[in-house]
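The complex appears here minus one protein chain, its other protein chains still in place.
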Amino acid sequence: MRGLAFDNVTKRFRGLNGQIITAVDAVSLRLVEGESVALVGESGSGKSTVARLATRLERPTGGTVSLDGVTLSAVADLPASVQMIFQDPFSSLNPAHTIGYSIQRPIAVKERISARAARLQACDALQRVGLTPPEPFMEKRVSQLSGGQRQRANIARAIALSPRFMIADEPTSMLDVSVGLGILNLLLDLRAEEMAFLFITHNLAAARYVADRVIVLYRGTIVESGAIDDVIQRPLHPYTKDLVAATPDPALPFAGGRIADPEAVEPGWCPFAPRCAQRHAGCETPIALRIVEGEHAVRCTLYP
Amino acid sequence: MGVARTAEGSERDTVLRVQGLDVDYLTERGVVAAVRDMTFSLRAGEIVGIAGESGCGKSTLAHAVCGLLHPPARIRQGRIELGGQDLVGLSERAMRSIRWERIAIVPQSAMNNLSPVLRIGDQIADAILAHRPSTRPQAREKARALLQMVGMLGHHAASYPHELSGGMRQRAVIAMALALHPEVLVLDEPTTALDVMVQATILGAIRDLRDQLGFAVLLITHDLPLLLQTVDRILVMYGGRLVESGSADGIWRRPRHPYTQALLEAFPPLTGPRRRLNAIQGLPPNLLQPPVGCGFAPRCPLTMDRCEEQRPPWTIQGDAAAACWRLDGEGEA
Partner (left out) sequence: MRPWAHMREEPPPTGLGRGWLGGKGWAGVGIIAAFTLMAVFAHGLAHYSPTATFAAWQPPSTAHWLGTDDYGQDVFSQVVYGSRASLVVGGLAGLLSGVIGTAVGLVAGYVRGIGSEILMRFVDLMLVIPALALMIIIGAFLPSVGQGAQILIIGALSWLWMARSIRSQVMSERERGYVAAARIVGLSDGEIMLREVLPNVVPIVIANLVMVITAAILVQASLNFLGIGNPATVSWGSMLSLAFTDDAILQGAWWWIVPPGICIALFAYGFVLLGNDVLDRYARGREG
């Protein structure tokens, strides 16, 4: 059972008015060594909660998150083998420290080595993310870096710990286009070094650029998964079809979008039913995710 | 050069014409040449997109057009004509009667700047009452109608901003901008913080409303693929200057300026072969010391000797035009 696995994971939060919000609902997924998977969904789909569960920032309400068969919530020390790249490159670096300290301190803690020895590894990591020469960057503070440099420093901190799994939570959404492409290309380079990625995004085109497999999340449940080109070219779930249509692609005519009225969710029904053009009486009893062909799976009563 | 550019589109239905506009920022470190020699026009019912990356001057241009520049920003020269009337140099008082009545702007992140203590419908009604003699019930009714127009439900008028999603709030501020039936709607990065589904919904709504009401739209965004799909004409800005203009279709099929090509290349496609794309290397020009020649030359894969030395001429080719030495000699102008 190698890899990072979610087994039937549910996460509930208490909302501001005391109501229970189910952010992640019975999600099962597996990320194996060296693989690159995209987790795609709109805001509120629970994709960032999945990232926080994978990195143990949150504990599941139900089900287990495990690494190589070991349940994460059962071990005391966080395994450095799962690292994360954050959406906001500014706030994820401590303004009170230099970039060098932020990168070398975790190395020193993890490997129980001196700050001096950790510093060499930190310089090496900065070099790998293209912040060269590394020495001047080591002394800088986050406010002295540009957006792209901040995100590279974040990536350096994560890869300096030699993780096997990298969770990238919308790493380019706060960056300029060409700067963001530079970051995506850096992720491609890391992928070539056998690092496994869970790439979280709302944009299927960006997902396709870095990932081989895609998982589509809607309101906390997986509605479709499969090889990325299969899903984009032959989307099965009505939501995935809408998502493909809404992703800007100059080669295709503009199809517009359809968004949900948040109040219109009926308990027990398929969560997509209120927005679904193909809803029918059978949507009252939603079915489990099932494989349609190859590894292409969908959770919809239209595909029994 | 300016004369040639006005050849775009017919004179009669032009609602907004910007001509030779220069905007400076007077900073401690010197004068920033934020916008230079900007010339374009907007016809009634047309959606024009302005594309470019951070610092290219597109937001500054949007604010200039709406008379919203404040020190240290300053219009150095140029004309901004709305229905034939020059807005440059108008007093703030005169501008206030034009802004929103005739030209409305939805500034970047306006959806996060709604008052948290007032209901959405009341905020729109207050705005109407400030400009039009009306009773509060009438204004409220109008607010509800406006919200329905942008695809929201009447009862959303009673919601507070925090009760609505980002997409809903963005539609509410667009409804507010349309309250007084402006001739021109300026949208500054209306979809930047929103996911693709909400983006598509909002742009769909804007296109439908344009069809119904006939206003012109200036849509500013860095998202070139979105523009290619949704607007009629695209202006590409780089380093404070216009580098290319043309129909969305033309720019997609034949981008003329190397910067436009590089920008198109920077967006991974949804279809077609999967391959590594090249990010643009280097940095945009420092506008404290504006480049003498083409601002893109240091980053351009096709650069020639004269690119850095002389500014490329504005070369018109059919309904497209670009400022690039590579096109010199091919032009018809």
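First chain written, first letter: the chains are A and B, and each begins at residue 1.
To be clear about the criterion, a contact is a pair of C-beta atoms (placed from the backbone, for glycine too) under 8 Å apart; a residue touches a chain by one contact, two chains touch by 3 or more.
Just so you know, these numbers come straight off a predicted model, no measurement behind them.
Asker: Out of B:Thr39, B:Thr60, B:Ser159 or B:Ser245, which residue would touch the omitted chain in the full complex?
Answerer: B:Thr60
Asker: Among B:Val18, B:Ala34 or B:Ile103, exactly one should touch the missing chain; which is it?
Answerer: Of all options in B:Val18, B:Ala34 or B:Ile103, contact with the hidden chain holds for B:Ala34.
Asker: Thinking of the whole complex, not just what is shown, which of A:Arg12, A:Arg30 or A:Arg141 touches the missing chain?
Answerer: The one listed residue touching the chain not shown is A:Arg141.
Asker: Which one touches the absent chain: A:Met1, A:Val70, A:Val109 or A:Ala251?
Answerer: Looking across A:Met1, A:Val70, A:Val109 or A:Ala251, the contact with the absent chain belongs to A:Val109.
Asker: Could you tell me which of A:Ser36, A:Ser66 or A:Ser92 touches the chain that is not displayed?
Answerer: Result: among the candidates, A:Ser92 touches the missing chain.
Asker: In the full complex, which of B:Gln261, B:Asn286, B:Thr303 or B:Gln317 touches the chain missing from this view?
Answerer: Answer from the full complex: B:Asn286 touches the omitted chain.
Asker: For chain A, which residues reach the chain that was dropped from this view?
Answerer: Within chain A, the residues that touch the unshown chain are 52, 55-57, 77-78, 80, 82-84, 86, 88, 90-97, 102, 105-106, 109-110, 141, 143-148, 154, 157-158, 161, 176, 179.
As a convention for this text, only the chains that are shown with their structure count from here on.
Asker: Can you list the chain B residues touching chain A in their complex?
Answerer: Interface residues on the chain B side: 53-54, 153, 165-167, 194-204, 207, 222-226, 228-230, 252, 262-264, 266-272, 274, 276-277, 279-280.
Asker: In their complex, what parts of chain A are in touch with chain B?
Answerer: Listed in rising order, the residues of chain A that touch chain B are 42-44, 176-182, 184-185, 188, 202-206, 208-209, 229, 232-233, 242-259, 261-262.
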